[in-house]
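One chain of protein is taken out of this complex; the other chains stay put.
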Amino acid sequence: MIKYVWLVPFFPLIGVLINGILGWKLEKINKGIIHWIACGAVGLSFLVVWMIFRELLNLPPEHRHFEIIVYNWFTSGVLSVNVAYLVDPLSITMSLFVTGVGFLIHVYSIGYMGHDEGRYYRYFTYLNLFMFSMINLILANNFVLMFLGWEGVGVCSYLLIGFWFENKEFASAGKKAFVFNRIGDFGFVLGMFLLFFSVGKYTDIYTLNFYNAMSHVKFIPVAVASAVGILLFIGATGKSAQIPLYVWLPDAMAGPTPVSALIHAATMVTAGVYMVARCAPLYLHGHSAMEIVAIIGGVTSFFAATMAIAQYDIKKVIAYSTISQLGYMFLGVGVAAFSAGVFHIVTHSFFKALLFLGAGSVIHALSGEQDMRKMGGLKDKIPVTYWTFLIACLAISGIPGLSGFFSKDEILGKTFASGHYFLWFLGTVTAGLTAFYMFRVLFMTFFGESRVEPDVAKHIHESPATMTVPMIILAVLSAIGGYIGVPHLLGGSNRIESFLEPSFSYGGIETENLFHHVPAGTEYFLMIIAVLVGLAGIYVAYLFYMKNKSIPENLVKKYPTLHKLLYNKWYIDEIYEAVFEKPGHFLGSVLWMIWDELIVDGIVKGVSNIVRGIGCGLRFVQTGSVQFYAVGVLLGIVITVTYFLNF
Amino acid sequence: MHSHVVVLFLSAFLFSIGAIGVLVRKNAIIVFMCIELMFNAANLALVGYSHFLKSIDGVMLVLFVLAVAAAEAGVGLALFVLLFRNKGTIDVDKLNILKW
Partner (left out) sequence: MEIITNHLLTILIFLPLAGAITLLGFQRDNDGGVKLIASFFGFMNLILGLVLFFCYSGNGAVFQFVEKYQWIKSLGIQYYLGVDAVSMYLITATTLMTAICLVASWNIKKYVREYFLCILFVESGVIGALAALDLVLFYIFWEVMLIPMYFLIGIWGDYKRIYSTLKFYIYTMAGSVIMLVAIFTLYWLNGKGNFEILGMYNMSIPASKQMLLFLAFFVAFAIKVPLIPFHTWQPDTYVNAPTAGTVLLAAVLSKMGVYGFYRFALPLFPEAAMRFTPVIATLTLVAVVYISLIAIVQKDMKRLIAYSSVAHLAIIVLGMYLLTTQGVQGAIFQMLNHTVVTGALFLLLGILFERSASRQIKDYSGLAKQMPLYATFFMIAMLASVGLPGTNGFIGEFLLFIGIFKANIFYAVIACSGTVLGAIYILWMYQRSFFGPLEKEENKKLPDMNVREFGYMIPLIILIFVMGIFPQYFIKKFNNTTVSFINTVKTGHAVSMIIDNK
């Protein structure tokens, strides 16, 4: 089956073609055809990935690496790029959950988008296109094909954020996402080029193939490797919404909620982490780049968590939470705990997708209401949503036994072991904040008295089965998903780590001294601290939003500036606008009106005006009198003759 | 004085009269006649030198000049007639509409 890996992106592509070209017709005939095609395509992809995964497991670990060339994309001089897919533990792990979660969310969308007339086929076309791009991103065996997926998911994100484009703000949010991703891609492309030429320079191997380039990355100077790493990471900050390019993600919540779940939580935004993990040898070699990854990740996770606690839009809270969790993942890969980072990608995709689907279900029930101040008391009205949401909250808060606990603990433990004590501290505080804001959402939405507006309250209903079934499946996964990576400390064998390890360790770079040995006692201690901090967060949320609801108000009154700062997201958007957008606009206008139109074109017009001026002056020579001309002729003859006689 | 110098002087004298006439006279017909005078001054020189150099070339050329001058006279006079009909004058100072 492995040689048919191209089927994985091929199925969604077929879905795109059918729905994209014939969808408008199909929608008039029967909407069912559209979603059957779309879901079926992704489902088939998942099946193929699953079969490949089984096949891979049956092979000895050192043979779990295949590259399947489909065709030569383009060749120019020493540069040759194939459309070729890479099958190794990392890519298969990623595609397994991407197609799996993707399939569930496709199914969920049937219910969620069912009321959207006229653009149903577009929605599923975009969604399939997204799956196609995302699979290319993951399975690509070279940077260029990855970049195809990388930009492709960006475009789908743009299209889907602006799906309800009649709303100016939504459309604008889509553009913002695209532009910020573009800024990141700018770094990504340059990093790719620098890697291409520096590997070429030192080893005479010109390649953009991951395995090829990464196996030779040890021959390039550390400084160059770091530069490549940093440039690539700029791309990752754009795609995975890290400081300083994260601002698009909260706005991206303008899209339909399943899209937020699929693209802006579970899959696309983890692409940056995946890329860093994919380039593990490069980052191990250029360790200052890796250090930066860790610092940005840690700081972002804390920073985004602080913003999440003051938001009232249910989706915005989850969006900031996503940024924060992505920071965790970068922290993980940044301290060389690549498998921990990928592990957290996987578990995060389960519970974060579930959180969004839950939020979507709430929004669906409340006919589009997203403000948590207008929710409350929904626990009994939409029980399935409530229970699944609760499981997701517990998972993300790191409650022992659920998936988030294992992956988060793995990252924090490795951070500590690698000697990044401050980042570990930041991560632990963030864990507490995470628990706090997630339970804040839970309490504000499902508990207490109902603050729902009366005419909306009449329509509250549990979502249809197409929505609840995926949520239940994801809830199960969120609960048990962590058992693929139970650490040795707790008697497990960390199967995901040993499965993924070959994908990171082939670069031939010394990694012995990265982690100190941490005694088992300390490890237990760290684990307990993390759990306690999480529980404390939950308790504070309980205190604030269940028991004594005046506390938050009093706090706001006591620290108005801090609240304002957090509520307005540290004014980062406003700062960007003032520093880049306004001056850029101004500069553009000045260049256009003054420099281009007035000066450059002025010179051009000046030349023609000079010619015209001279002509205007000289035309008075034309008196119209024949005899005047005759005098001129005579004078001319006289002068000419005299000239030739004398010289 | 050599006789061909005499011929040249006469020719130059006639030519100058013609040229001055072209430049200063107002009546288009007079101007026209002055042009003919210039032609003939040149013709005189040609005939003279044809004689002195014992060559038929000059005489031949004169014949051509005469023919062209005649044709030109025909066209020119016709133009003057038309001009007079349309403008009521053939004063060259007044016929200066072809200016700036």
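Which chain is which? They are A and B, in the order written, and residues in each are numbered from 1.
Everything below uses one rule, namely that a contact is a pair of C-beta atoms (placed from the backbone, for glycine too) under 8 Å apart; a residue touches a chain by one contact, two chains touch by 3 or more.
Bear in mind that the values here come from a model prediction, so they are computed numbers and not experimental data.
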## Note on the structure
Among displayed chains, the one left out touches A
#### Entry: Listed residues A:36, A:186 or A:312, member touching the removed chain
A:186
### Task
Sort through A:7, A:110, A:134 or A:148 and give me the one touching the missing partner chain.
A:148
### Message
Touching the hidden chain in the complete assembly: which of A:74, A:421, A:524 or A:571 does that?
### Response
A:74
### Task
For chain A, enumerate the residues touching the unshown chain of the complex.
71-79, 144, 147-148, 150-152, 155, 158, 162, 165-168, 170-172, 174-175, 178-179, 182-183, 185-186, 189-190, 193-194, 196-197, 584-585, 587-589, 591-592, 595-597, 600-601, 603-604, 608
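The rule is short, and it goes like this: only the chains that are shown with their structure count from here on.
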### Message
I'd like to verify one number: the distance from the centre of chain A to the centre of chain B, where each centre is the average of its C-alpha atoms, in whole angstrom.
### Response
94
### Query
Which of the residues in chain A end up touching chain B in this complex?
619-620, 622-627, 630-631, 634
### Query
Of all residues in chain B, which touch chain A in the complex?
19, 22-24, 31, 92-93, 95-100
